[in-house]
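Below is a slice of the complex: some chains, not all, each in place.
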Amino acid sequence: MADDGLLSALEAVLMVVDEPVTAAQLAAALEVPEPEVEEALLALRAEYDGGAPGGRVSGGRVRGFELRNLAGGWRIYSRPLHAEAVQRFVMDGQTARLTQAALETLAVVAYRQPVSRARVSAIRGVNVDSVMKTLVQRGLVEEAGTDPESGSMQYRTTAYFLERLGVKDLAELPAISPFLPDLEESTAIYPGR
Amino acid sequence: MTEAAPTEAGVPAEEGAAVVVGFQVRLTNFTGPFDLLLSLISKREMDVTEVALATVTDEFIAYIRALQEQGEEWALDEASEFLVIAATLLDIKAARLLPAGELDPEEDLAVLEARDLLFARLLQYKAFKEVAARLGEELTQEALRFPRLVSLEPHFAALLPELVWKHGPDEFAALAAKALAPRAESVPPSVSVEHLHSAPVSVREQAELLALRLQAEAQLSFRALVADAPDAQVVIARFLALLELFRDQVVSFEQPEALGELTVRWTGTGAISSQVSDFDSLEGEADG
């Protein structure tokens, strides 16, 4: 069970992080073995959620903030319940909604990565060049080198995408239809060509 | 073909539905041909089946035609994607209009393959569309949380390791040029020609040619009408042209027995109808 000193030191470091931080990084800073740090992080998370951490008798109140493990790291967030109040102080364009075209393109990249623009275009039935550029610019998608066979640029989603989505890794993405045909790039649906 | 353009399809509009004053048809912007096709199918509450495809073909064509008439500014490369789908739909529909076995086995197979591939692509798109909607919901939900992102307290900031800097003035300028360059949206649309593997055949031109011949001869067999066709595409174009002419009620068909000789008779009066084909006028847009 994590002791109060470790919990407190972890909190102190979490106050200054500006991107998700791994248990390993925290362990290095605190000079404590990583498993202990992991256990303490879980205890903190439970405590902020109103639970009784590590063997304590009673739980506390639900905090206005939460500790989450996303995109491979831990970070403190405000709780969604208070979004309205927080928004008045944090001017942030993050809440801008993606268009359907952007979402669909992002979805194809997420589930087919690494993937070329041509392949995404074939799946969506439209040219995706400009939408892809914007997704790259928004930091949700990045270039992933060229395909050795075709020489075309491949794309993948970023850690920022995972963070924005609120998941730890790609394996946590919602399942897509299991019957999905995996069609190759061919756009040759026209007969006799 | 039905002339009723679809209105208000049940799909969220992108950047708002395009409405032009003075035109009655309200159109929704779709994110692509599959989106439109799915919407048309779901509007009719049908499964993705052959029947559904044949039934929605007219609406699909009518939709893109209405877009055109409305002067909708859509990207040309997207238009061509719509046309590829429209062409496939028309082929499937054409195949259904024929008595079984009329096409030669090779062409028949090609139509079947095209249909199956279209089904597969449509299903694939449907799955991604559904999962995209879920991602959208989750992104929206997640946007209610704000990460702690505050500047370091000055006494900690002072401890930051010295910055590694490897850019010379020219490299930095190149970076600036890239950062300041107009974004993708400002780039004029370009036409993708990836799917054009051979020169397109104009159904309109073929229709005019057939009309002239039929007017001169009063009646001709289909075999005779396609005897000089250089390739399968021209045969298909002429066949589609005949369907259009039949719709315009300027030709009639006679076929005494299944798989027998098809006789085409000119029944029109006066000049050749200039309204030859929905499909062709769209094709003209794509290759013109």
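So that you can tell them apart, the chains are marked A and B in the order they are listed, and the count of residues begins at 1 in each.
Convention: contacts are C-beta pairs under 8 Å (C-beta built on N, C-alpha and C of every residue); 3 or more make two chains touch, one makes a residue touch a chain.
Quantities reported herein were computed from a predicted structural model and do not represent experimental measurements.
Engineer: Could you write the composition of the whole complex as a label formula, given that just one representative of each chain kind is shown?
Structural biologist: When all chains of the structure file are included, the formula becomes A x2, B x1.
In this section, only the chains that are shown with their structure count from here on.
Engineer: Any idea how many Å lie between the Cα centroids of subunit A and subunit B?
Structural biologist: Centre separation, subunit A to subunit B: 35 Å.
Engineer: In the complex of these two chains, what residues of subunit A are touching subunit B?
Structural biologist: Answer in residue numbers: 14-18, 65-66, 68, 75-80, 83, 86, 90, 92, 94-95, 97-101, 103-104, 106-108, 110-111, 118, 121-127, 129-131, 133-134, 137, 163-166, 173-174, 176-177, 179-181, 183, 186-193.
Engineer: Okay, in this complex, where on subunit B does subunit A touch?
Structural biologist: So the residues of subunit B in touch with subunit A come to 11-12, 14-15, 31-35, 75, 77-78, 81, 84-85, 87-88, 91, 107, 110-111, 113-114, 117-118, 120-121, 123-136, 138-150, 152-153, 156, 183-185, 187, 192, 194-195, 197-198, 232-233, 236.
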